[in-house]
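All protein chains of the complex are present and in place, except for one that has been dropped.
Order of writing sets the chain letters: A, B and C. Residues in each chain are counted from 1.
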Amino acid sequence: MKTKFDNISRRRTLGMLGVGVVAAATALPARFAIGGKAKVRIGTLLPYSGTYTRLGQSITNAMELAFAQAGGKLGGRAIELIKIDSEAKPPKAADLTNKLIGREKVDFIVGPVHSGVAMGMAKIAREEGTMMIVPNAGANQVTGPFCAPNIFRTSFSNWQPGHPMGKVLLDEGKKNVVLCYWAYGAGKQSAQGFKDGFVPHGGNVIKEIGIPFPKVEFQSALTEIASIKPDAVYVFFAGGGAVKFVKDWAAAGLKGKIELVGPGFLTEGVTKAQGAAAEGIRTTLHYADTLDYPANVTFRAAYRKAYGKGADVYGVQGFDAGQLIRAGLEAVGGDTGAKADMIKAMEGASIDSPRGKWTMSSAHNPVQNFYLREVKNGVNEVVKLAMENLSDPAKGCTM
Amino acid sequence: MSAPILSATGLSKNFGGLNAVDNVDLSCALDTVHAIIGPNGAGKTTLINLLSGDLAPSSGEITYRDRDITALPAHRVSRLGIGRSYQRTHIFPEFTCWQNCWLAAQSREPSSLRFFRPANAALAVRQRTEQALATAGLDSRADTIAATVSYGEQRQLEIAMLLAMEPDVLLLDEPLAGMGPEESVQVVELIRRITPGYAVVLIEHDMDAVFAVADVLTVMVDGVVLESGVPEMVRQSTGVREAYLGVGAAAADTGCEL
Amino acid sequence: MDWLFLLIQTLNGIQYGLLLFLIASGLTLVFGIMGIINLAHGSFYMIGAYLAFSFTQMTGNLFTAILLGIPVTLVLGYGVERVFMIHLYKRDHLHQVLLTFGLILIFNELQLMIWGGDPNGVPIPDVLSGSLPISDTLSYPVYRIFLSVVCLVLAGSMALVIRHTRVGMRVRAGAANRAMAESLGVNMRSLSAIVFSVGVTLAGVAGMLAAPVETVYPGMGEQILIISFVVVVIGGIGSIKGAFVGAVAIGLVDVYGQVYLPEIASVAVYGLMAAVLLWRPSGLFGRT
Partner (left out) sequence: MPSRNVLSALAVLVLALAVVPMIGDKYWIKLATRMIVLGIFAMSLDLLVGYTGLVSFGHAAFFGLSGYVLHLVSPEDAAANMAWALPVCLGVTALAALVIGALSVRTKGVYFIMVTLAFAQMLFYFFHDSDLAGGSDGAYIYFKPILALGSVVLVDLGGSAVLFYFSLVSLIVLYAGLVMVLRAPFGKVIQGIKVNEHRMQALGFNTYLYKLVSFVIAGTIAGYAGFLFASIDGFVSPELLGWQESGIALVMVILGGMGTLFGPVIGAIALLGVEELFRDRALFGFIAAHWQILMGGFVICIVLFFANGLGGLLVKIAGRQSEER
């Protein structure tokens, strides 16, 4: 016995779902990218939430500064910036990259910070052929086995920053070293970079202490280091981990007894949080606040004026990403269609960067100077040029 | 009295210092109702839990059809043919009475690890369910949600589920608990009707019911069997009077019906 | 690798275990005693750390910062209980997991909007900033010893309150059988509010006390969330003593794993939990 209720409920259900279908259809945007004089669409996939938020903000700020310095036009075309929060979550990387390329129809994608996200992005960028500029993620693979004509990097490969520190220590006769690092992608690659510059020239790595990422309980490692008493300790930690390790190092009384060195991320942008514990720590990086290049002076002044705080290495990398895009577009008069010429121009570009002039390696990774720096009252001051025009070995890149 | 189908010898269970069941011997044959009475805390329910496998005994042995089942878990004991009901109603409230009984009936299938044929297609299970509900007088309530039927009917459902399992031994743990007088009579009648063909171990406080159906009577106090035998003999025993009416009551011989 | 090294590492393990107990103390109350799965525990820990950071900047002293922070976390805890948790006492664990999962998203974003993304540090108070030399190269920070003492005091007082006071008895009764406790005249509505806000405050205070030895950065809550549950579960639901033993056990396993079996260090803690639960399915001291 069919009650009235049944008929109504069915009609209402079907009606409800019908409306759903129509709504879904109309919501599909039908924006078309008009070639030529329309705006250049640049999409950023950077962390605007979570642990790496500040890096995402620094890169974006500096890149917009570069565009502003170009008068807001690249190759004669105005710029539209589409920002998407990567949340530094690799599983979402491919989906969000699809959104930038498929839905927002961007000409360039800039990002990310996290290496796992970079792998996801690069996979889609290689398939779609969209121009991809990596302003930070240092995974060797991006300009190694997975290098591609349309993928450029303006930061570093994880192998590079730690490599010069090997020579620095050997020059000072410090032969017995302990390595202590977060045992994940970036940490292992940085340790390998250091070893490649240290062991072949007579350095001896007594022990490697791998700490699971992102654990920040260092007491047991510090105790081990204290008992081994090496000449120096090379560490790889960044962000919150770097702050804690340096403070724990001082609290354990090792400061002044055993030399603590590492790539610049140990003290870059975190000296305020580390306080006195950071004083005197020497690191090697492709940038230092006190570099006296004219480009650096004007950049830092412009950045402070625009954003009211000091620039950092992540800002420099974002600024150079902006300059690289500018170089490419200006070479082809803004015609993003002429991809081959644009790529050739970007490959040949010599970037006048706050970190000093640098050029692109064949694998599209910066060939750049690395400086020895030391923290003096909260500032990473340049001590000397540690290594000139260091290029990443780009193992596995067949480009 | 045919040979006992289920027997326990020297059965004990202690929780820390407390000897809930202390060296109890008990047996039950087919077509007999072995009633167990005793004050609260005498260890009756613990004893049933030992027989059904819900609790593992501290010592002693349980044999069923001459097979040692002492260490078997509850679900193995149940599959062998020892079904039990619970003092506190223990059913599937969200399911209909039919579905409650269906699960009991389906438990007799060789294995329910079958994924393709619809469960309802099993005719044997359907018949067992219908028959159990009919015997328990619940067929009119088949499609109502178990939680919504009366308390008495839930107790009947518990017995229907027991029957649907087609066991040889019925362990009834106070089936009349919380029942009004008329409902008790109805359930006692049900127990009397269904006992032929089963070995029944009945735990009950309702003396009228016990003496109405029991073939063998055992009195337990503080985990120990005080007296066991034919109901008439047990009724006269002095020990039992003292246990129930307090020390010295036997002497006064107030002649009150036990 | 002499015995001194082993002794110091054991001390490190115990100290890390005590810190874990401090961090998980709020959860021991809310999840252990009240049986509410509160995934937002990490967020309250983070909020406590950021409060310590802001108030220390304002007042220049960690202890005044903590005194200012406690009322804020009490109000926050009470508010969250009254608005959200009140609906969950009769719901099953799944709804508790999801509602508090939603709270994590909200608190993480609010933190970013209020404090921004930079990693911050909280200076160790001068009076406790020294360190005791143990060997020629290694010395032990006084603040970590102070933290360990605070943890021991906290553990003792929690056990005392829960075990031997009327309030404690009511809380345990409420957790064991909420309906029965209510029928016996225990006002579970206000008691739950009090216990939850105390639990939130404990998490906040843990954040404030740990801030000087940790880094205050976005998403720090998630780092300690899972390990806090591991502490409570290994110890056994409803047991303060269990959580204490669980925390110290994890501290030792973590340190020894790190030193002697580095490859499986990260897996060791979870292996311990799985092993404990399979050996005693309701934790070391949990009520079965």
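Operating definition for what follows: contacts are C-beta pairs under 8 Å (C-beta built on N, C-alpha and C of every residue); 3 or more make two chains touch, one makes a residue touch a chain.
Not measured: the values here are computed from a predicted model.
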Among the chains presented, those that the missing one touches: A, B, C
Identified contact with the non-displayed chain, of C:Leu6, C:Met58, C:Val75 or C:Leu105: C:Leu105
Contact residue for the chain not shown (choose from B:Asp31, B:Glu61 or B:Glu109): B:Glu109
Sites on subunit A contacted by the missing partner chain, in the whole complex: 5-6, 9-10, 12-14, 16-18, 20-21, 24-25, 28, 48-49, 83-85, 89-91, 93-95, 98-99, 101-103, 115-116, 118-120, 123-124, 139, 141, 146, 183-185, 188, 212-213
Touch list for subunit B against the chain that is not drawn: 52, 54, 73-76, 78-79, 84, 86, 90-96, 98-99, 102-104, 106-109, 112-120, 122, 142-143, 161, 165
Chain not shown, touching residues in subunit C: 35, 37, 39, 84, 87, 91-95, 97-99, 101-106, 108-110, 112-113, 226, 229-230, 233, 237, 263, 266-267, 270-271, 273-274, 277-278, 281-283
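The definition used in the following text is that only the chains that are shown with their structure count from here on.
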By mean Cα position, the chain sitting nearest the middle: C
Dominant interface by contact count, named by its two chains: A-C
Cα-centroid distance, subunit A relative to subunit B, in whole angstrom: 73
Subunit A and subunit C, separation of their C-alpha mean positions in angstrom: 34
For subunit B paired with subunit C, centre-to-centre distance based on mean C-alpha positions, whole Å: 49
Multi-partner residues of subunit C (each touching 2 or more other chains): none
Subunit C-facing residues of subunit A, complex: 49-54, 56-57, 183, 209-212, 214-217, 219-224, 226-227, 229, 239-241, 243-244, 247-248, 251-254, 257-258, 269-270, 272-275
In the complex with subunit A, residue positions of subunit C that touch it: 1, 5, 8-9, 12-13, 15-16, 108-109, 112, 116-121, 123-124, 131, 133, 135, 137-141, 143-144, 213-220, 223, 254-255, 258-259, 262, 265-266
